[in-house]
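Below is a structure I'd like to ask you about.
The full complex has more chains than appear here; those shown keep their coordinates.
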Amino acid sequence: MTARIGVVTFPGTLDDQDSLRAVRTAGAEPVSLWHRDKDLKQVDAVVLAGGFSYGDYLRAGAIARFSPVMETIIEQAKAGLPVLGICNGFQILTEAHLLPGGMLQNNHLHFICREQKLRVETSGTAWTADYTAGQEIRIPLKNMDGRYVADERTLDELEAEGRVAFRYLDVNPNGSLRDIAGITNAAGNVVGLMPHPEHAVEPLVGTGRTDGLGFFTSILKKLVNA
Amino acid sequence: MTLDTVKHASETPEAEQPWKELGLKEDEYARIREILGRRPTGAELAMYSVMWSEHCSYKSSKVHLKQFGEKVPVNDAMLVGIGENAGVVDVGQGYAVTFKVESHNHPSYIEPYQGAATGVGGIVRDILAMGARPVAVVDPLRFGAADHPDTRRVLPGVVAGIGGYGNCLGLPNIGGEVVFDACYQGNPLVNAGCIGVMKHEDIHLAKASGPGNKVILYGARTGGDGIGGVSVLASETFESTGPAKRPAVQVGDPFQEKLLIECTLEIFREQLVAGIQDLGGAGLSCATSELASAGSGGMRVELDTVPLRDSSLSPEEILMSESQERMCAIVEPDKVDRFLEICEKWDVIATVIGEVTDGSQLEIFWHGEQIVDVPPRTVAHEGPVYNRPYARPAWQDALQADDANKLARPADAAELREQVLKLVSSPNQASKSWITDQYDRFVQGNTVLAMPEDAGMVRIDEKTNLGVAMATDGNGRYAKLDPYTGAQLALAESYRNVAASGAKPLAISDCLNFGSPEDPDVMWQFAEATRGLADGCLQLGTPVTGGNVSLYNQTGETAIHPTPVVAVLGVIDDVTRRTPVAFAEEGQLLYLLGDTHEELGGSAWSQVIHDHLGGMPPKVDLEREKLLAEILISASRDGMIDAAHDLSDGGLIQAVTESCLRGGKGARLVVPDALDSFVFLFSESAGRAVVSVPRSEELRFTDMCGARGLPVTRIGVVDGDEIEVQGEFSIPLSELRTAHEKTLPGLFA
Amino acid sequence: MARVVVDVMLKPEILDPQGQAVQRALPRLGFEGIADVRQGKRFELEVEGPVDDAALARINEMAETFLANTVIEDFTVKVEESK
């Protein structure tokens, strides 16, 4: 038996197909979830994919956060359901207050698409167990609103509790405070990051690297061994 | 104000009408009266004026474009040719690909962000209307001088608009061009292209047949966007602003378009439409008249049912509105409910606005009163045709006589080195990544090659690895020197780029950007360029599947360089065999394919070093281009080369610099005995490429070239961390990288 | 120091996708009775020196040529008491 991993499609979601493919590539069963359905179809974990839900109007993630599917996800995430938010998904998670802080427009005010070097700071989350803490990976990054901000106290807390999950290396591409590329909640089941692991699962396309596959194998192993 | 009904028009034949303000000529207005046997109503006048504008009717270019349909190469790939929203070619395995390039030049000058954004939106809807899922976009761009203050206004806005729209649609941007030249100062060129993929059986046409079938308008509400935009902005230089000529700008909503795409694809999957058309320039006027004209019957539309954003719009304005993100479908009555259901699922507003009739007229009603009663063909397909006078410009001979080969050349190795650095850092030759990094090239997870590769390439089947490639090229400097040759050089370069990536060129689309057709000099350039392109396509075996003409790109008396942009589409059976441009393997041998002549006319060197434009452009030999392409494709398929880069503007040194920087490896170059080092580095002879060959493949590769008669010269080896031209100079890669990459951020960041 | 506020809104006839998206979302969040939403930009300028007619004229010009794109946007300038 393998694990069922859901990928949510909001109006304006773009990377749902890629995320479904990444789930399949890792060996799990991909399940499409629709924003209007409260029903999560008994999935074992959820990916909030990248894109521009509701056009990123108002604020990235602000409108999607109030969708019916999010009601269930918010509730179940608090009870331990593994949730990975990629890019727009990360933005939705902060808007939903499942993760602290907020996302603002890149400090250079342009959309940025590049191959980005990251350090995985912790292997202690549901989505990073297949990496070692300190491991460096390179995966695509592409966003307009990628600048992570939070007040000093929150930042200190995140650092102290080992909840900064990913940090930008070489270049901070958007002005994120303390080079933060992604964070986790205290329980380690909810993880959000701006770069795109789902775009780095096959050597043929994208940047030609597979550094992102570990996110999906991590969760699969955790679920299957559970 | 009383409604100008058909009845009212018949009763008031002498009423004054603003045909002139709407851009119609006196004889055109007379012809409308003759067709109708009465004066047109206001709504009819609005329809004819937009549909007979240069932009919609191609009235000045038609007689020349005809050649693309007459000189058609034998090519089984063509499934749908010129005349539809976009052409369709067969790429094998049951797949068909549709692609097209369009211009949004004038709107982008007025409002760079929205102009460029809606340009992307428009071309994507064209592709969607063919039944295809859009899979990638490209954006050939031309701006004024890089350091001109207005370029600082226009370029960042255009780039943000293309990115803002395309990124939000989830379409990878896989290629394009950025060219700076003072001739585009008041007339930047913003061309946008899109590729779509479908199965053969999914091809849809813009045609309304089947009496009783419903006409459904779906997508955004109709507002006052771009009213008069089509006839005014595209037909006249926008300096002459009359009363009706306010630059009403269209504003795009990419989120709405994304919903429209997904909704439409779902509708296609369930086979719910009998005909479909996007709403672009001329809005409902265009969609209803084209659908009705292409179909067998007539059409009746209740215009007051159109959902409005602004309730004060008059019927004329509704007909002319260019509100974005709208489509029009013809649907059998028993499929309407399901159609509307899918629209509801995607939060897309859909309204039945009329039906197909068994008559022959397009009839439009406003609250029960008839305001339009016209034969649709006369609006959509039988507009005026002009055979405008043209003549070789008086200055052409002097321009060609001003030979660039006679310009002062570098005196010594130090100066040669300095000129290389100047060249690779000049705005036209510098890295474009400050721009292309604002475009998402990864989305959809199928991008195999994207900038700065020679061609963009996407996988279209995950199981078989079937893929398509596209490149766009155009060199206005060459075309200015000789438009016939210039158009063929654009074709040849684009064709070569596709082949260099390992894909087989199949067909082309073009975007022809020129000055005013009322100027005989410009008209000659246009005639020559189209003749060159048609002849070239015939010889290369690549049919023209469609394209776009943008005229009146001029400020006062000064026209832009004639700028035919050619997009070549190629197919590759197995994308794992693609050839990148990067020299990445130390020790591999570098070979130059093709012949190098002393050809500096129109070259980047002549522009950068001497600010000169004169002489003749490089010669074209299309048989040679074909042979080169065959060799590049075979070599990629059989694994004989690891990298290839075509040679074009900037010549050999530009290509080698790009390939070295991309791969992060240096090169040692040896000037071939027969060549002078300056000519070796800077000449822009066509029909050439440089390839990187693993040592184990050297014999096999050179034997193949020898056997097929393609000149092949060993010019060096991939090695170290500098580019060294033996006996002349060397430049560290780091220095080259800084020179190449700092220019655009320096100007625009 | 005085604060001058420049509000920039899309012209009424121009499509405002952001405002529309907000408006469409409101009923779903349980907020009824909002007939229309338009979204624009607000610039808060801290002005050195006195905000006299000359200063306001300059700020008007700045708004006209730079802060707003008058092809698609309208603007208003007003002086606020400084905080």
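Things to note:
Which chain is which? They are A, B and C, in the order written, and residues in each are numbered from 1.
Rule of thumb we're sticking to: a contact is a pair of C-beta atoms (placed from the backbone, for glycine too) under 8 Å apart; a residue touches a chain by one contact, two chains touch by 3 or more.
Being a predicted model, the structure only gives us computed values, none of them experimental.
The displayed labels stand for chain types whose copy numbers in the whole complex of this file are A x1, B x1, C x2.
What we mean here is this: only the chains that are shown with their structure count from here on.
Taken chain by chain, the contacts link every pair, so each chain touches all the others. With each centre defined as the average position of its C-alpha atoms, the distance from chain A to chain C rounds to 34 Å. In chain C, the positions touching at least two other chains are 17, 21. Multi-chain contact residues of chain A, defined as those touching 2 or more other chains: 54-55, 57. Across the interface of their complex, chain A is touched by residues 160, 163-164, 167-170, 253-256, 258-259, 346-347, 436-448, 459, 462, 465, 575-576, 749 of chain B. Residues 17-18, 21-22, 25, 28-29, 39 of chain C are the ones touching chain A in the complex. The residues of chain A lying in touch with chain C in their complex are 54-55, 57-58, 63, 66.
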